[in-house]
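Omission of a single protein chain aside, the complex is shown with its protein chains in their original locations.
As written, the chain order gives the labels A and B, with residue 1 at the start of each chain.
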C-alpha cells in the first residue's frame, strides 16, 4: 500500500489511553513491604513500652524514689541513690562536655581550613569517636581516668568518661547548628568592621543557640542511658546513699536497673521495670524539651 | 570620651592609617582556646590507645598471640585459665549477623519509604518513632529481650528444642531493632542526596515509583547505604548491655542461636563487674579483648566514613 492519506471519512483512531490499569500488584506489595518495615518498629516500641509499664505498675509508687536499694527485701527497695546519682553524673557531664564540644565546633566551622591535614585528622577522628563502642570508653575511664589519674570510682570519673563519650555528638550537633546560620549574616557583620570573634559571639552563636541546645540535650540523654562504661568503673557497687560531691561513690539508674535484672527473685523484675519507667520519663522530659526548643526557636531565614 | 559621636581614628591619608589601631590579644586567646577544645577529641583517641596498649602488650608477653587468636576455649577468669578468644569473636559475629538480618531489610525499607513514598505528614509521624527507638537505653532493650522476647519464644516454640533462657536469638533480634534507626537515617540521608533530576528523568521515561526507587535511587545512593550498614555492624559489634543481659555470660563456641553465649563486650563488662585485681592476668585480658574490639570497630568506622565521603563528593 502507498502512504495512507487521511481523509475526512477515514475511520478515527482510537483515543489514546491515558487511564492506567491501576497500580500493578507488585507495586502494591513493594509499598506494603516498605510500610511494614516501619510498622515493625512502631509495634516493637509500643510492645516494649506497654510491657514495661504493665510490669512496673504494682511497684510504681513513692517507694521507688524515696527508698534506697535493699538487697534483702525487694518490697522495701527503691532507687533514690540511683536517681540522685544520675542527676549528679549528668550535671557534671554537661559541665565538662558542653563548653568543650561547642568550642570545638566553633573552631571547626569558623576557623579551621578544611584542606589542612590536621583539620582533616580532627574531623575523621571525631567521626570515628562517635562510633567507638561505649565499653571502650569504659576502658579509657578505667585505665586512664580512674587508675591513671587516680580519680577512683567517683562521680568525677563517671562524668568525665561520659562527657568524652558524648563529646562527638555535641560537636557534630553544634556544627550543624552553626552551619545553618547563613553566610550573609557573617559577611554583614565583618563588613561593619567587626572582628571574627565579635561576629561569632554576637551574631553566629545567638542564632545557633537553639540548635546547639537541642543537640546538647539529645547528647546528654544518650549519656543518661549509658550503663556499659560505668560497669567498668565499678558503678555496680552496692550504694545506699546519695552522692555528696564529685568525690563520692555513686550508682546511676541504668546500672541499678541492670543490677535488679540480674537478681533471680521475681519481685526484682517489677522493681527493674519501675526504675525503667523513671528513666524513660526523665528521657521523655528531656526530649520534649529539645523538641519544644527546636520548634519554638525554629528560624526562617 | 570627649567626642562622643566620632571614635578616635587616624585620619585617612596619614602614613600607616590602615594599621591595627589597638592590639587584639583577645582574638588570639580565643583562638588558642578553641584549638585546645578541638584537641580534646584527639586526646580522647590518644587516651584510648594509651589505655589499651601497655596492658595488651603485657598480656601478649604472657599469652601467645597465636593462642589468643586461634584458641577455642575461653576461661580467662577461671583456674586453670584458657585464653582462646574465638568463642567470644564467634558469639559477637553470630549475634551481629542476626541483628543485620533484622535491621538491614527493615532499616532500608523504612529509609526508602521515608525518602521516596512518605508524605510530609507521614514523615512527621514516623521520624519521631525512629528517634525514640534510637533514644531508648540499651539496658532497657536488654531487659525486654530477656524478660519478654525470650519467654515468648520459649512458650510458642514450634520445634523440638526451645531456646535457652540466655540465647543469641533474642539478643540479636532486639539488637537488630536497636540499629534500625542508624541504618534508616543514614541511608535516608544518602537517598535524599540523590539529585531530583535523576528521579525526574526516570519518571519522565514512564518508570513507576518502585522502579525509580529500586533502579535509580537505590543504586545511586549505594555507597551511602553501604556506609550505613557498615556503621550498623560497628554498633552491633560494640553493643554491650543487650548481650550481657540477654545472651548470657558463658563462653560458648557454637553457631546455634538458641544457646547462650558470651560476646567480647559482654566479657569486658563481666570482668569489669568482677573487680579483678589490677595487674593480674584477668585484668590485662580486659584490655586485650578491648584492643581487638577497638580495632574491629575502627576498621568498620573508617570504611563507613570513607563511603560517606564518596557519595558527598559525587552529589555536593
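The rule is short, and it goes like this: a residue touches a chain if its C-beta (ideal position, glycine included) is under 8 Å from a C-beta of that chain, and two chains touch if they have at least 3 such contacts.
What we mean here is this: contacts and distances are computed from a predicted model.
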Absent chain per UniProt: "Pyruvate dehydrogenase E1 component subunit beta", "Phosphate transport system ATP-binding protein", "Membrane protein" or "C-type cytochrome"? "Phosphate transport system ATP-binding protein"
Thinking of the whole complex, not just what is shown, which of A:13, A:72, A:191 or A:266 touches the missing chain? A:191
Touching the unshown chain, chain A contributes residues 113, 115, 182, 184-195, 198, 202-203, 207, 299, 301
Positions on chain B contacted by the hidden chain, ascending: 1, 4-7, 9, 12-13, 15-21
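By definition in this document, only the chains that are shown with their structure count from here on.
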Chain A-touching residues of chain B, taken from the complex the two chains share: 24, 26-27, 30-31, 33-42, 44-45, 47-48, 50-52, 55, 105-110, 112-114, 117, 126, 129-133, 135-144, 146-148, 177, 180, 208-210, 213-214, 231, 234-235, 237-241, 244-245, 265, 268-269, 272-273, 275, 278, 286-287, 290, 293-294, 297-298, 300-302, 304-305
Residue ranges of chain A touching chain B (in the complex, touch as defined): 24, 26-27, 30-31, 33-38, 40-42, 44-45, 47-48, 51-52, 55, 99-101, 103-104, 106-108, 111-112, 121-122, 124-129, 131-140, 142-144, 147-148, 164, 167-168, 171, 195-197, 218, 221-222, 224-228, 231-234, 236, 254, 257-258, 261-262, 269, 272-273, 276, 279-280, 283, 287
